[in-house]
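For this view, one protein chain was removed and the others were kept in their places.
Moving on, here comes subunit A:
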Amino acid sequence: MDMNQYLEIFIEESKEHLENMNQSLLELENNHSDISLVHEIFRIAHTLKGMSATMGFNKVANLTHEMENVLQLLRSNEIELSEKIVDVLFECLDTLEGYINQIANSGEEGELDSDYLVKKLNQILQGEPESENNSKEEVSSTNESNSNDIHIEVEEFSKNVALKAAAEGFNCYKMQIDLNPNCMLKAARAFIIFNTLEKDCEILKSNPPVEDIEDEKFDTDFELIIISKVDGETIRKRIMNISEVENVLIEEIDVNELNIQAKDIETVEEERTVDTKNKEKDEKKSNKSKKPKLGKTVRVDIDRLDNLMNLVSELIITRSRLEEMDDSGRKHDINEAVEYLGRITTSLHDAVMKVRMVPIERVFNRFPRMVRDLSKELGKEISLVMLGEETEVDRTVIDEIGDPLIHLIRNSIDHGIEDPETRKKHGKPEIGTVKLIAYPDGNSVVIEVEDDGQGINIEKVKAKAIQNGLITEEQAENIDEKEAVNLLFKSGFSTADKISDISGRGVGLDVVKTKIEALGGIVEVKTSKSGSTFTIRLPLTLAIIQALLVNVGMEKYAIPLNSIKEIVTIDAKSIRKIQEQEVVLYRNTTLPILRMNKILQVDSDACDEEDLIVVVVKKGDKTAGFVVDNLIGQQEIVIKSLGKYLLGIKAIAGATILGNGQVALIVDINSLF
């Protein structure tokens, strides 16, 4: 069967499961006694095992199976949860993630090795590493002798109950019940049998499973493992008394033997199937050379899709309405229809946006793990507080925001938060806190990374900036705190020296800034002795923006509204030339004047006019005035890329399609400063 069609769903779901597993593991680490978390992790591992085995991803299936074994022991309190086990489970999680990512990229699991993890898991299972070899041998021998007469597998869970039961004087039986082939209501009959048994026995396991028996998914016989104080013959007679029961076989099982057998049979059988499956897969592999490549998917709330659907149908209705209007159509009707059309498109836009919205949780979820690892690595105790995970952001933003946030959080933990002793000395709680806060603010999303560390040492930053030749000593004396902090974002800052030498935070902050600005957002820093806050402000969506359409020469260009400060008219005579740069004194500051027609290589005679229309734009603290020929107006525009071929064209951020089908280019203001 061709599984490729299910691959996307598989990957999407696996990722979701792994995310949940990650969370549960993190919680488990802090709360070793919470058995429900073990159950949860077990459930996830089990689901993953099933899913991946179906898809033929045996490495995943194998590893999850081994995890299950260990989790099972935890679940039944047979082994104590230790730091080491959690670490191994985390390692397993990482490896599983590796597999899934590999599958997403290439459609195959890749070469990632998990054997050592399996070994580690087995060591946990067996308590001691050296017993490994012995048990392996035992496995093969017991398997051969027992696989024939024991049809029914005993899970660890039942086994433990059986063990306990045996200790309390219960007997454990294996029984096979044959129903009369003419039996009409097999399920009902089985139900009666179960009921009868349950009076003084406990059914540990049935083959086929109880659910299948209830659904009548069995032939005429089924097998059970039960424990009871009553002796086998009595039970047999009791069951035989039920009508339509043809035969009952019952035999006692030695519980202690069961212990070994059950576990080993399971693993060996698994190994066997895995082997054959691997072979099959190898064969298949040689046949299909084409690797599927996967697109990105978004899971969408069905209500949102319905809404979208409704709007589109309304759109179609309106179109018919417009089509039916003949030339005699009154202007009033047309106006009405157009107005209606306008309303629908606005709602449609809204609806489409919502479909693309994803809770920022998706990004946030990976941080608890990162913080855990980092705090272990650095020997600092950190508590991560996350707020507003439900804040929704456009899919495109989600994809891009992860790396900058990782940088910032790393920075906070690495440089911001002091080691426990220093913290104690300063009267701070030993455990440092990093807060990750997200909230919507109008048309943008704000994400804050806040820590209660030592803040940024301005003097050290200055010293380093001088050392790196970013500023002169003279400049250093004159700049204020804010400017000094902004030095951190300078590209030369981080690369020049070793990260560890000063507390100055500068590890790739220039990268963070570049990235955020590329997304149309801004980063700000606030810092004090009691901690710093990095604030990222991002537009809700990257696909649709408000823009000002202007004429430059005969051409139309769009300037993103979020970078526009104001629009003014300036007398051409007031422009002065300083070192080849035109400037004008505007509100007591010098405003550099840039001629749009020169930047965009357009013929235009706007320069000769007396009153110049100037669009004042800002980038951070800097402002500049751009001379345009004419203003057309404000419009919501859909950003389209210029395509791979014209990647990175100077001064142009993209294109948009105007109402008349014409393409207008979007000016990249950020690149012009």
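Here is the rule we use: contacts are C-beta pairs under 8 Å (C-beta built on N, C-alpha and C of every residue); 3 or more make two chains touch, one makes a residue touch a chain; residues count from 1.
Assume contacts and distances are computed from a predicted model.
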item: Omitted chain, identified by the protein name its UniProt record gives, among "Iron-sulfur cluster-binding protein", "MoaD/ThiS family protein", "Chemotaxis protein CheW" or "Hydrogenase"; value: "Chemotaxis protein CheW"
item: Residue in contact with the excluded chain [from A:Ser320, A:Asn588 or A:Gln601]; value: A:Gln601
item: Touching residue (missing chain; options A:Glu108, A:Glu314, A:Glu361 or A:Glu555); value: A:Glu555
item: Touch criterion as defined above, residue of A:His332, A:Lys425, A:Lys622 or A:Lys644 at the omitted chain; value: A:Lys644
item: Candidate in contact with the missing chain, chosen from A:Gly442, A:Gly633 or A:Gly661; value: A:Gly661
item: Residues from subunit A at the interface with the omitted partner, ascending; value: 555, 599-602, 640-646, 649-652, 654-655, 657, 661-665
